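Below you'll find the structure, written out as structure tokens, and then a few comments.
Just one protein chain is left out here, and the rest sit where they should.
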Amino acid sequence: MAIEVIFNIILGLFIVFYLYQAMQLPNIDDTVDILGASGFPQIIGVLALMVLLFITINTIKENKSVQLSLFNLKLPEGRLLLVNICLLASYIVLLSILGFAVSTTLYLFIAPTSFGYSKWRLLTVFSIVGALVLVSVFGSVFYVPLPRGIGLFRELSYLVY
Amino acid sequence: MKFSKNLVMALTVGVLIAIAVITDIQDVSVSSANLEIFPRHSVEMVIPFGTGGASDIFARQYSQIVSRYLGESLVAINKSGAGTIEGLLYAVNAPADGYTILEITPSLLIVEAQNKSSVKFRTEFEPLLKIQNDIVLFGVADNSPHNTVEELLTFARENPGNLKIGGLSPGGLDNYIASAFAEAAGIEWTYVPYKSGAELKAAILGGELDVYQDKLISFMGLVSSGDVRPLVVLNDKRLDVPGLQDVPGSVEKGINFTQGSWRGFSIRKDTPLEIKNVLIEAFQKAYDDPQYKEMEEREMTNLVPGYMEAGEFSNSWDAEYENFATIFKELGLVNQQ
Partner (left out) sequence: MDIILQSIEVVFNPLTLSLIVIGTLFGIICGSLPGLSSSMAIILCLPFTYSMDPIPAIVLLVTVYLGGATGGSISAILLKTPGTPEAIATTFDGYPMAQNGMAGKALGLAVTASAFGAIFSAFIMLLAAPLLASAALSFQSAEYFGLGLIGLGCITSIGARNQMKAILAVLIGLMISTIGIDSINGMERFSFGQPFLLNGINYISVMIGAFAIAEVYKNIERYYQRDTNLRTKGKISMTLMKFSDMAKMWDTFLKGSILGTLIGIIPAAGGSIASLIAYGEASGRHKDEKPSFGDGNPRGIIAPESSNNAAIGGSMVPTMVLGIPGSPVAAVIMASFLIIGLTPGPLLIREQPILLNAIFLAMIASALLLFIGGRFVTSQFAHILKLPYPLLGTFIVALGLVGAYSLNNSFYDVFVMFIFSLVGYFFDKFNYSTAALILGLILGDLIENSLRRQIIVGEGSLMGFVSRPLALAIIVVAIITFIWPAISKLLNSKGS
């Protein structure tokens, strides 16, 4: 229960912040657009607060426990999940440095190992073929300007796509 | 699990070291490459608009013609985020080596005039070539009581704010045209923005709007079907197009306001002169290509020639910028920061 109440509090803070921002919006004096920029956000914000209050009261009454392995690093699946989320985050960061082809190959290789996957030969093939497929379909067939990275990687990427 | 975790750690560290090393030596390798012949590989044309719009389709067709004269392909890419700002940022952050070209329309000047982007378009970019003009017309639905532009203006003067004129996106070119025209004509009307040209047309035919504005080719569709009665061309003279010969220009009616859309290309300011000249030459040749002439005729953008060389083009930016800044300040749409 406690953890869900915390979640509700975070949601509540988000809504209050949203409402506060909505109130701050400058009001152009417009006789026709009576709702203006802030009208609709204020209506839904207030509604959301009311619904949230109702839900929170129910949560406290029901007192059910929820398993959140992400915050329980004693559990192996919690650690695995956290490692994977971090891997995804670093993949995103590396994209703009290494370019798409290189960072995707790396990600496709590293992420499965975090599961304890260890068929190395298959993994190598998978990461190279997988990256190649994504690069050729998105980059070459559909002309998506995939990130090229910087410096040397940028120059290299022109050879691939 | 433990093994794999260590492996992940080791690999990550290895990658990070590799990056540090490689990014350190990058500067040397690039600067020496610049002296080679241009272009060595494909050139990107950044379109700061979404796929399928008039500016997108123009740029894509034009890029194909330019490719023939450039010797390498000119690849059109869309960076439409944040109302052209994403495309602007992308082009600014690319190296000034001539491999990234930015398509431009009045929208980029408007974004600068509204002070929305930290990157100032005119200080970072210089023009290559302006290619075409697109004329804007005003009209009403065929069952409207207003038969001429005078009648419309008289009605607007007697009933300020009563007429509704549509357009795309608030704070965009259409908004500017509606407001600046109203100011020049001494009237007041209400600007109603829509999300797409389709909704705008449905609104005028369905009776939600009183006044319709659109670019020529799009406007002509409804004129030839008889659904819309053209009232005024925002131009200094009439257009020699069947169905529009009797439609007065705004200047002729004493309203000193002409504005349409235009399309051209620009490049980062510190691009080496030799590279810039190669690009200008290719764009110039594409302009003279019969295929472009044919395309221009189809899209009716040849009525008021838009062609302008870099120097003149650059001056026109400053003039338009001032107009945009004035009107949008009055509308309260200029960012104060």
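In this document, chain identifiers A and B correspond to the written order of the chains, with residue numbering beginning at 1 in each.
The rule is simple: a contact is a pair of C-beta atoms (placed from the backbone, for glycine too) under 8 Å apart; a residue touches a chain by one contact, two chains touch by 3 or more.
Please read all numbers here as calculations on a predicted model, not as lab measurements.
*Asks:* Among A:Gly45, A:Gly99 or A:Gly151, choose the residue that contacts the chain missing from this document, as touch is defined above.
*Replies:* Here the residue in touch with the unshown chain is A:Gly45.
*Asks:* What chain A residues would touch the chain not displayed?
*Replies:* Counting only chain A, the missing chain is touched by 4, 7, 11, 14-15, 18, 21-22, 25-26, 28, 30-37, 39-41, 44-45, 47-48, 51-52, 54-55, 58, 66-70, 75-78, 80-81, 84-85, 88-89, 91-92, 95-96, 100, 104, 107-108, 111-112, 115-117, 123, 126, 130-131, 134, 137-138, 142-147.
*Asks:* Kindly note down the residues of chain B that lie in touch with the hidden chain.
*Replies:* Residue positions of chain B that touch the missing chain: 51-54, 56-57, 60-61, 64, 77-83, 85-86, 89, 116-118, 162, 164, 169-172, 175, 190, 192-199, 201-203, 205-209, 217, 220-222, 224-225, 227, 295, 298-299, 331, 333, 335, 337.
As a working rule, only the chains that are shown with their structure count from here on.
*Asks:* So how far apart, in whole Å, are chain A and chain B when each is placed at the average of its C-alpha atoms?
*Replies:* Going by mean C-alpha positions, chain A sits 33 Å from chain B.
*Asks:* Inside the complex, what are the residues of chain B that reach chain A?
*Replies:* So the residues of chain B touching chain A come out as 1, 3-5, 7-8, 11-12, 15, 19, 22-23, 25-27, 29-30, 33, 41-42, 44, 75-77, 161, 190, 332.
*Asks:* Could you list, by residue number, the parts of chain A that touch chain B in their complex?
*Replies:* Residues in contact with chain B: 26, 28, 32, 76, 79-80, 83, 87, 90, 94, 97-98, 106, 109-110, 113-118, 143, 145, 150-153, 155, 158.
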